Each structure stands twice: as structure tokens, then as C-alpha cells.
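For this depiction, one protein chain was excluded, whereas all remaining protein chains were kept in their positions.
Now for subunit A:
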Amino acid sequence: MGAYTIRRILMLLPVLFGMSLLVFSIIYLIPGNPAQIILGQRATLEAIAEVEKQLGLDQPWHIQYVDYLTSLLQGDLGTSIKTDVPISQEIFTYLAATVELTLVAMVIAIFIGVNAGIISAWFHNSWFDYTAMVFALIGVSMPIFWLGLMEQYIFSVQLDWLPSTGRYEASSVIDPITHLYLVDTLLQGDWKQFVDVSKHLVLPGIALATIPMAIIARMTRSSMLEVMRSDYIRTARAKGLGNFWVVYKHSLKNAVIPVLTVIGLQTGLLLGGAILTETIFGWPGIGRYIYDAIQYRDYPVIQSGILLIATIFVFINVIVDLLYAFIDPRINYK
């Protein structure tokens, strides 16, 4: 197990290297001239050439890549072209906002998804099963954009239950410690702001949770069904082991592996895919940070943002792999 863990982590190195190369190449794949974008509609041709020179865009690509990698290894993520601020200084605020939102969304998705899946499997072919699966089908095909605006319209504009945008009330100030505001407000013991922050998380959290929730529910259901049909559960039931808890314990442990895969994958996807949710709910997260950067051809930000998300994604996968091995010792480490 220990050796497996080490090997699994060492395997990350070539992956990370490959990723940096890929992310670096993005510059050459995106159409449009960054200097033109930076200077805008009012730019003259000379001014554009000037800016290109300043950005090093006139250098051959391999020199640019070596420069890029060297500074990355020194922890320098580059400087934003748009704001002229070192990216390492500002990126973590955005990342924290997205991580907080993603975690909340995943908690919602896992809690509701797994439970709905189990109940559906247990009461296979019941009304609950049918209803849940119809909802799950709607959930996976729901356009987040529309869902978000509808949530706002119903729960904010019409019912006035929850705030529609931002991370907290615009007029109240939160002093960031970890930049995870749920944690920060608790650390500061500010109950009122904690409630405020929680309320701001509800709508975007649900919007972001919808798709993974539906996927997890369906996955849990089919995985549970499969396990429940297997011989040993049938035997257990035949022996009169009708008790929900006993069977639940037996089956869930075996059904959890594919579900875990889905959870890992979805978490990674959400991290990078929160752009729409963040746009609609005015959430200052990394998805929007990268999106804005793309609009502006802010190459250093695009590169570092994607690299950071990809790195987290890879690490989540490693964690999932290690969890497999932990849960199911039969998994082959070689």
C-alpha cells in the first residue's frame, strides 16, 4: 500500500510536465492577437508591435516555454496583463471562492444523490424510484444558465427568501483569513455573517449541484441494484437477513467504488466548469477569472488558471485511486 502510494504520486511528475507543455501551447491555439486585444479598438499598428515586444511574443516558442517553466518552478505564475498584478497574489482568492462553492455543491449533490440512489434501488420500481429517476434525467439535461436565472427569479425576486448574487451582503465587510468565508466567519465567531454567507451559497450551490446530483443518484442506484442482485446478498436475504441496515451495510460498501469515481470526476469537473454559475450569480471565482482572462487574451492568467485547475483535478484523481485501494484491497496495485 505504501509503495503503491509512492508510485502513484511519482507518476504525477510526467503528467504535470505534459500538462505544463499543453497549457503553454494554448497561446498558439487561441486565435487573435493579444496585443490588439489589450490595446483595443483604438490601437495603432505601431503600438501593437510595441506591446508584442514587451510581452515577449516575438520570441521563438521554445525560448518562451523555457522561460515559462523556469519561473513556474520558482513559484512565479506570471503577471496579469490586464491588471498588472502578480497572478500568485490574486489567484488564490478566486480559487478559494470556487472551492467553497464546489464543496458546498458536492455536499448537496452527494447527500441527496447517494440517498436518492439508495432509496430508489431499495424500493426498486416504486413510485419513488420512478419519480427520482425522472428528476435525475431532467437534472442531467438541465441548462445551468436557465436553471440559475429561474432560481433567482423564483427564490429571490418573487419569494424574497434568498439573495441572488455575490458571496455576501454588499455593504458588510468580511476580513478574509482563509478566503473560505464559511470558515472565516466561524473563526471570527460572527454568526450573523455566517448565516449571510450560507444564504448566498444556497442558490449557486444548488445550480452547480444539479448535474452531479443527478449523475450520482443514477450511478448509486444502478450500482446498488447490481450488488443487491449478486449472489451473496441474495443468500443473505434468503437466510432471512431482511433487516435494512444489515443489507445496506453489505451492499453499500461494495457499491461505493463506481460512485466514488463519479464523485471524484465530478468534483474536478465542477472546479473548472463553474463558469456559468459564477457568471450568473456574480460569484468571484476562478471560472470567471479565467473566462474574463480569455475575453481579454490575458495569457498568463489563462495559463496559470488552467494549470492550477488541472493540477487539482489530477490530485483529486490520485486521492480517488488511493481511496479505492483503501476500500477494496483486491484492487491490483501493479
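We take it that a contact is a pair of C-beta atoms (placed from the backbone, for glycine too) under 8 Å apart; a residue touches a chain by one contact, two chains touch by 3 or more; residues count from 1.
We adopt the following convention: contacts and distances are computed from a predicted model.
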item: Chain not displayed: protein name in its UniProt record ("Acyl-CoA/acyl-ACP dehydrogenase", "ABC transporter substrate-binding protein", "NADH:ubiquinone reductase (Na(+)-transporting) subunit D" or "Heme-copper oxidase subunit III"); value: "ABC transporter substrate-binding protein"
item: Contact partner of the left-out chain, one of A:20, A:102 or A:152; value: A:152
item: Residues from subunit A at the interface with the omitted partner, ascending; value: 30-34, 36-37, 39-45, 47-48, 50-51, 54, 82-85, 90, 93-94, 119, 148-149, 152-153, 156-157, 160-161, 163-167, 169-171, 173, 192, 195, 198-199, 243-244, 279-282, 284, 288-289, 292, 295, 297
